[in-house]
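Notes for the one structure printed next.
Complex shown without one protein chain; remaining protein chains in place.
A and B are the chain letters, set down in written order, and residue numbers restart from 1 in every chain.
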């Protein structure tokens, strides 16, 4: 829960003349013990963000009159287990783009400037891609922790624009369309029309390298929420190094088609996703292949907390992985919770997925070599999360 | 416009005992589409800071009594198109000093501690150099965007201390001198008296490498504002790699002499600059050469905005570049504006300047190889800027 702390001060002290302006400081810290076991070994340690992504941000809105507003949002990823900002998170669209290797604080989660009104919202900068939301919103584990759905591509690959895109211009429909919602995004690759680079085929037009185009449309009314998303990112052949179900590939263009939906029965909210992620130009230009996945999850309020459970499965040709995930989150307050999550991954047909968390800075990123083909893997997260 | 948001809170809640203290959070986000064309190619994409440099900062003042005040200022550069802090901006004085390559947030725009009173202000830390101001204040485009004056050295070279210096001690005259103003700065190179390093000539005394000394004096009264500045930075021979009018040189000491002035006629403010930037020890020690430039600009309030125009020219021996710049900034509020800027650069005598923006993180930094000798180049910026 984020509150307009600083904004309140302005309201109190300055009255009507400045009442239209606000700046808010907000954040999340989430830390816990994580353990991931494969046939190759076990790694146990402190890991961040299993329940909610740790962050620190500043945001604000200015009322321009006539229903128009200008707003900004600067949100930095945190890894509070070592105090660094982000670990190896790319902030450029191109495959192999600049990494924040040294861990300095950057507003890599979101960095946007918006103009909004009756027409909806135009949002510029670095933001979540429309094609990401379904695999997070309709995952009871919110794309974090060892429990996160396998059909979330972050667990199976590395397309730079899967979660977010830099250099983007987005448009959001207004929220008065009887439950219908939607957003579109175009993100520049910021390449010259005669750009060349490592891995580019001679003569190849690389001006579109890193360019993202995506769309998401949905409907939310009463207990129902459902949405469909599609996106394509252009990559020069061989520059998009993806790791699918434990195996690495050098690929090109990335296409992401996914659906998600939830129904709130009151005693529990049931949710599901179907995903299809296509990679072009596998090694030899011209080839393409798809990762297909699905998930079925539930989030049930029990006592002062929530029981979370999910089954997810993903396949690439004959390689198949599946995951059972269970968790419980106990709320100490609206802003603070403790939690425990367990997951078990199974592999067949050569797949080598692990139960590692997908969170940035998690142990799976730190550690244990995943010599896991056709083996099981288990994961555990126990931690505490607070927000402000 | 920066307001003492947090300060207001203190005033409201704590009364007189702490009323003398304030901490302010402030910032600018500026994003737009930029396109730069040379004979070698075109690059189009999202770029930051064409109207005003994007930033995030914290500053505060403490009243020490007796007219004395202690204050601090921490201001970080932002590139909101990707959320990173700064891109390749050096924070050390030496040519080839440490770069913030990874893009983490640093207070690279300004990081100072001040003691001020009737005597003026003593300011310590990293700050703008006195010799920078004329080429920014008397440029209608404020040293940003494709429209920025060519005589601004940032477009033509890379002396680390051209805009700012680390390890500095500055002094500012008090502001009650009948319109006269002035500042001086000494910045340590932080070198040992027996320092040696890559590129140093054996036996050369390099203890002064990176040392900056500068001065600026001016007069502002009614419609008039004019100032003269001079500065010298010591560099060991060959360590100051400068790019002048499109050609690279390995040089040494850098001397910057410049004048600027403006007269506000009411219907329009007219402004001009004259610059002379000298580099010693070109390749072969002992040589020196100068970049000479001038500009004439105008800023005219029209409707709810401002029309901006400028002609600027710069030459190095027979190599000459000139630029026509036009822009319009439309104010949505005191803090938020939309803008459009076009510029056209001409080259002769071997010069190869492009119309790229000088802003950190702009496309000119990202892209298109400037194979542009004796050719034209055009640039375009369309964007939105908000401040808080």
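Note that in this section contacts are C-beta pairs under 8 Å (C-beta built on N, C-alpha and C of every residue); 3 or more make two chains touch, one makes a residue touch a chain.
No experiment lies behind these values; they were computed from the predicted model shown.
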item	value
Among A:52, A:106, A:306 or A:353, the residue in touch with the chain that has been omitted	A:106
Residue of B:26, B:107 or B:294 touching the missing chain in the full complex	B:107
Residue touching the undisplayed chain, where the options are B:50, B:74, B:298 or B:380	B:74
Interface with the undisplayed chain - residues on subunit A	3, 5-6, 8-9, 11-12, 25, 27, 29-33, 40-47, 56, 78, 80-85, 100, 102-106, 332-333, 335-336, 363, 366-369, 384, 386, 388
Touch list for subunit B against the chain that is not drawn	6, 8-10, 12-14, 18, 21, 23, 25, 58, 60, 62, 64-65, 68, 70-72, 74, 76, 85, 91-92, 98-113, 115, 124-126, 166-169, 187-195
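The criterion applied here is as follows: only the chains that are shown with their structure count from here on.
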item	value
Whole-Å gap between the CA centroids of subunit A and subunit B	37
